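Yeah, one chain of the complex is gone here, protein chain that is, but the others are all in their spots.
Letters A, B and C name the chains as they come in the text, with residue numbers starting at 1 for each one.
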Amino acid sequence: MTCLIKLPVTDNLAGIHFQMKEFRWPVRVYYEDTDAGGIVYHTSYLKYMERARTEYLRALGYSQKQLRTEQDSAFVVIRIDISFKRPAVFDDELTVTVALSKAAGASLIFHQTICRDDEQLCEADIAVACLSAGSYTPKRMPKPLIKDIIHDS
Amino acid sequence: MTCLIKLPVTDNLAGIHFQMKEFRWPVRVYYEDTDAGGIVYHTSYLKYMERARTEYLRALGYSQKQLRTEQDSAFVVIRIDISFKRPAVFDDELTVTVALSKAAGASLIFHQTICRDDEQLCEADIAVACLSAGSYTPKRMPKPLIKDIIHDS
Amino acid sequence: MTCLIKLPVTDNLAGIHFQMKEFRWPVRVYYEDTDAGGIVYHTSYLKYMERARTEYLRALGYSQKQLRTEQDSAFVVIRIDISFKRPAVFDDELTVTVALSKAAGASLIFHQTICRDDEQLCEADIAVACLSAGSYTPKRMPKPLIKDIIHDS
Partner (left out) sequence: MTCLIKLPVTDNLAGIHFQMKEFRWPVRVYYEDTDAGGIVYHTSYLKYMERARTEYLRALGYSQKQLRTEQDSAFVVIRIDISFKRPAVFDDELTVTVALSKAAGASLIFHQTICRDDEQLCEADIAVACLSAGSYTPKRMPKPLIKDIIHDS
């Protein structure tokens, strides 16, 4: 995967588009992820992508558990646009990437891929919103988190 | 499945053993339940068994959602002893049975089977404890529930 | 959900767009479908949608098991565009709809929704391709199936 160039960033948090470096997370395919077609079941790729987003936040210093309990912030997927190109199979070693492509006050859009060596297996744009963990109503993302994500990019 | 004979029941709720009639719940096998071995993945049978227990309680008039919110009672699996005899495959129509075999103040033991027509695919004894939904500490099961389960048997 | 009007259909199977009647399939939310956020985990909705597509084909007289073994045809999801609007929770009774919106020689696009009573929880466009079950290479969909799907619409 090529390293993407970082675009200039302003303080305007409404709809900032990024081309940014990728975070990578390795995943092994186990039987639980496959189906009787002999390949990985389609929703398993989405689970892999979520694990990578969780680890991406952790790498920035944010645990979703703490965000939930200390900042009443929960991240919820609101939209997924995913294309499946080639199937993964049992025992494959995959690499899941995470790159932030857009950040606004209450949502983030991630561009994610799953690859097996040089082969891209699937690609997705995933929008995640910040909600109050207590009431599940939309809220602005914690400012430090937005700043760290932009800074990391 | 033969209908089991009901044994005499006393008011002593510590370790009452039952042989009781079975509750049955139909399940269809979908791709999500299978694995690359071409058969149903082993944990899928346990999910089917839990659906049947939920529906068994519902048939007695108890929604686990209400038990949780109105009576601070949550049911948690504490032990499973399951034997897998023959595999189910994609598209099978299965019947899951639930029969209570033992009831005490804070736990229940269910005997469950999964069959495809006359063939028994698996069989399990599953112990479920009642915990406080708020603190996850053991608590006595709501008395009306115990009475209804015994009465139903 | 209102019944959608059927548009005129031609014999040209390349990119025919439909507005068609919906097939509906009921689903109950169990604990296995939920997550620690207290709501249904996002991939569970996609499993529900797949169950409904399987039942839609069955209602037309097609078992995916037979298509696989007798016609060497397997259906694989190649693209999903899904929006999550409101969360489902444990014990909800949901209705999943399936409507074919586009049919070509080797793929189908379904428009699907998941509702709880009158509330729409999510909505998706899902593209499914026909592959050889043996070699996983693209192949044309069995003609009778295409005809029945169009005829049903």
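By our rule, contacts are C-beta pairs under 8 Å (C-beta built on N, C-alpha and C of every residue); 3 or more make two chains touch, one makes a residue touch a chain.
Note that this is a predicted model, so its numbers are computed, not measured.
All shown chains touched by the missing chain in the whole complex, by label: A, B, C. Taking the complete complex into account, B:H42 is the one of B:H42, B:R58, B:K102 or B:R116 that touches the chain left out. By the touch rule set out above, chain A reaches the unshown chain at residues 28, 30-32, 47, 50-51, 54, 63-65, 89-91. One chain is missing from the display, and on chain C it is touched by residues 31-32, 34-39, 41, 43, 89-90.
Residues touching the missing chain, restricted to chain B, are 37, 39, 42-43, 46-47, 50, 74, 76-84, 87, 133, 136 (touch as defined at the top).
Assume only the chains that are shown with their structure count from here on.
Among all pairs of chains, A-C has the largest number of C-beta pairs in contact. Put simply, the C-alpha centre of chain A and that of chain B have 37 angstrom between them. Inter-chain centre distance (chain A to chain C, centres taken as mean C-alpha positions): 26 Å.
Annotation: 31 Å between the Cα-based centres of chain B and chain C. Touching two or more other chains at once are residues 47, 50 of chain C.
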